[in-house]
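Here the complex is missing a single protein chain, while all its other protein chains stay put.
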Amino acid sequence: MTETAVETGRYTHPVTVTVNGAARSAEIETRLLLVHFLRERLGLTGTHVGCDTTNCGACTVLVDGTPVKSCTMFAVQVDGSEVTTVEGLAPAGGLSPVQEGFHVEHGLQCGFCTPGMMVAATALLAENPDPSEDEIRWALSGNICRCTGYQNIVKAVQYAAAKGKEA
Amino acid sequence: MAATEEIRGVGHSVKRLEDARFIRGKGTYFDDITLPGMLHLEFMRSPFAHARITSIDTARAEAVDGVVAVVTGELLAQHNLAWMPTLSGDTQAVLATDKVRFQGQEVAAVIAESAYIAKDAVELIDVDYEPLEAITTPQRALEDGAPVIRDEKEGQADNHIYDWEAGDKETTDKAFAEADKVVELDTFYPRCHPAPLECCGCVADVNAATGKATIYMTSQAPHAHRTLFALVAGLPEHKIRIISPDLGGGFGNKVPIYPGYVVATAASLLIGRPVKWVEDRTGNLISTGFARDYHMHGELALKDGRITGLRVKMLSDNGAFFSDAQPTKCKAGLFHIVTGSYDIPAAHVVTEGAYTNKAPGGVAYRCSFRVTEASYLIERLVQTAAYEIGVDPVEFRKQNFIRPEQFPYKSATGFTYDSGDYAAAMDLALEKLGYEEMRREQEEARAEGKLIGIGVASFTEVVGAGHGADYDIAGLRMNDGAELRIHPTGKAVLKLSVKSQGQGHETTFAQIVAEELGLQPEDVEVQEGDTDNTPYGLGTYASRSTPVSGAATAMVSRRIRAKAQKIAAHLLEASEDDLEWEGGRFVVRGAPEKSKTIADVAFAAYTNVPEGMEGGLEGVYYYDPPNMTYPFGTYAVVVEIDRGTGVWKVRRCVAVDDCGVRINPMIVEGQIMGGLTEGFAIAAMELIDFDEDGNCIGANFVDYLIPTAWETPKFELGETVTPSPHHPLGAKGVGESATVGSPAAFVNAVVDALAHAGVRNLEMPVTSGKVWAALQEAGLAE
Partner (left out) sequence: MYPARFEYHAPASVDNALEILERYGDEAKVLAGGQSLIPLMKLRFASPRALVDINRIAGLDSIQEDDGFLSIGALVRHRDCERSEALQGRFGVLGDAAPQISDPIVRNRGTVVGSLAHADPQGDWGSALLAAGGQLEVVSSGGTRTIPLDELFQGPFTTSIQPNEIATAVQIPDPGARAGGTYLKLERKVGDYATVGVAVHLSFDNGTVGRAGIALTGVGPRNLRAETAEAALAGAELNDDTIKAAAELAAEAAQPRRDERGSADYKRSVVRVFTERGLRKVAETATA
């Protein structure tokens, strides 16, 4: 993105971002949070809002491969970046090992934390393909779940790690 | 068709059918719904806990570009909507009119083209308040001369809400008079909050042309809500359709009717466009149905080492409006289950409720109607008694357990426990833990200056409300239903009156049909939540889905099977009496090659019924439970305390549950682990607190602490199975067992680490600071 016009203060801004592999462009308010941009402008409602103080992680997405809390970024900040949401974790019609793991190991109940949790887990395995249980719990300590008690989420990630080793 | 494929019915850990949409991010929660022309609602909330409203000026807010309406209590009052009835026979403000009565109470609402704009306008509403004394404890509320919070209620001269008693005073007094030891405990179960990850909200769409209101809302009880909406809003019931879509958790938080639903619906009606209300986390924690807040005093009478009597006095802090959803005959829910797992011949429970300047509620957060509070009290009392008389806490429990031969057991407060084997669950828990070895390790550790504690809790739950004559909410009997239709090609649709918020109904209830009719679970679609499309019922909370709708599902399946048998006989040209139901098919006795599946029968139901028989293959069943069910278990926890910081860590957490027959063991274990985590969190860190001005501390996730994967212990699960004798499947329900039983186990463990130094009690949340203070006093601090 080129430098904004210094002479005017703008309340709106163009943004061009690749989301789940597809280029998306829009003119948006600068104050629009990334999570609202994804959910409401792009209709990608898999990413959720669970709090208002950046604690719960339900809104976690990947920005250039790194997990971020999309409620604590402005959409304009991802201009020129690549964003991956839960909808983009696997090619159409397929499931990633993480998604499969969550299903096989009963790592979800209400499903509300699940997208953010799976995104964080995906990033963990990309950086550390064979994590210990402690490393898994540590890496997911920015994502809150109220339903599962985390034990099966750990198993889900271990399942995905094992699958990754087979591959 | 695979004839020999095993039917994955009851007892199978079928992977969840509902997962498919959630793992793809394709769930439909209410905030995922967008309707054409939809507007957004944001509330203005009171900064004061108790204040008179002297003026509200909405002019600046109305002038904001994109604002369509600003709603105040005064405007609602013109439509008789400023106050609404609660599920406990009280009234509750929708938008404040005369006074605000708790910090965070809704004062005005902005309806605008976007939530961002609505929030801009909320900032421009000018309200003048005249602060009054904020009453932050029920003790202050009941003092002579305390300001009356509900001064708008005719005849309300103080802050007293109810008195309610159970058991028998005379026999209990006698037991205490004859006791050789009396053990007392004063304890407070603090205010906490179910805090499901998805907050509350709705999309209200009142169609002016058809007069039909379609309300997508976060509701655990859509039918009850629809009836109440009809009564409150004056809309005809058949013109209201409530659709509870995917819910991101509930835990009782989505049972009450909140002002947001009412204002959004009224706004949609008046404006003629859909209105969406999305609650934020602050709104959720500061104003919606909290849990617990019970001040409890318990006394055990002991004679020759046995418990002979129990006395309980309880004072309940209900907030500014009495809005609990609980059986109307019980002002304190099922708190009188407080005799717990013990054979106590005499008990007397006296309860009182008071108003305070806090959010309304109390019955929530997997409490089974106040069973969490009762279980906590008795398990802490029993633990204390064991220390006082010098008996091992496990032995003391076993000496006083209700014995298997005593079931069905009539308790001193009027419950009839259906079945149980408490010692068996206890023994299994101890075996898994290695209790004797742990006690040895504890002693050795103590010699080295290390503090290890072992805590046990043996709970008995009461769930499955309930028998119609005894259990109703706002007059509506707590009978739930199931409607089942088998399609010509042998697939089925099952419609339920209950509503999952993550409990896995789409799988477990399909498994019940599978068990009864020989279909595979994938062949049964389960539908819930749409009042236009499901049978009537009171919904999912208090662990009642399996006991009530689960029973209904079994019963309607059996009705269908009975009709199917007739059709099968017709197809097989045999007599009905010559048919046996085996492995999912009707088989002619003695001629196993002559058989028909339900699928065969279903096709015939639409193409080839016996002459004179009504076609189709479906039914509906409303189940009136003959009794409650009584899940139970023993939890055993080992903790280690850091003497320098007071921090306690869980080394082991063993949980043995008995919920009768387990329909899907994997899902049951998931429920238990979730409940153990919440129980741990309540014991360790969750707290909604108030300062002396009534400011709420705990209204966001910075202050209201929910454990992450890092703090949460690992769980070792075990089971015993003692079926319910009166439930068609022998199942009891399990959703809340772990939240009921585990807080005492954790607290007992921490106390146990310090009991040798005379420590008897620590109050929840058991923070590291409280432990440190106890260490200091006991001379054990580093």
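By written order: A and B. Residues from 1 in each chain.
Quick note on the criterion: contacts are C-beta pairs under 8 Å (C-beta built on N, C-alpha and C of every residue); 3 or more make two chains touch, one makes a residue touch a chain.
This is a predicted model, so every value here is computed, not measured.
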Residue among B:P222, B:G289, B:G502 or B:G646 touching the omitted chain: B:G646
Touch with the omitted chain, as defined above, among A:P67, A:P97, A:G111 or A:G149: A:P67
Interface residues of chain B (partner: the chain not displayed): 115-116, 119-120, 123, 280, 644-647, 685, 687, 689, 697, 702-703, 705-708, 710-711, 767-769, 772-773, 776, 781-782
On chain A, residues whose C-beta touches the chain left out of the figure: 1, 3-4, 6, 9-11, 13, 29-31, 33, 49, 52-55, 57, 60, 66-69, 71-74, 76-77, 79, 120, 138-143
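Basically, only the chains that are shown with their structure count from here on.
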Geometric centre distance via CA averages, chain B-chain A, whole Å: 30
Residues of chain A touching chain B in the complex: 29, 31-32, 39-40, 44-53, 55-56, 58, 85-87, 95, 99, 102-104, 106, 108-115, 118, 136-138, 140-154
Contacting residues of chain B [partner chain A, same complex]: 15-16, 18-29, 31-32, 34, 116, 195-199, 246-249, 251, 278, 280-282, 501-504, 666-667, 669-671, 673-678, 700-702, 706, 708-710, 712, 714-715
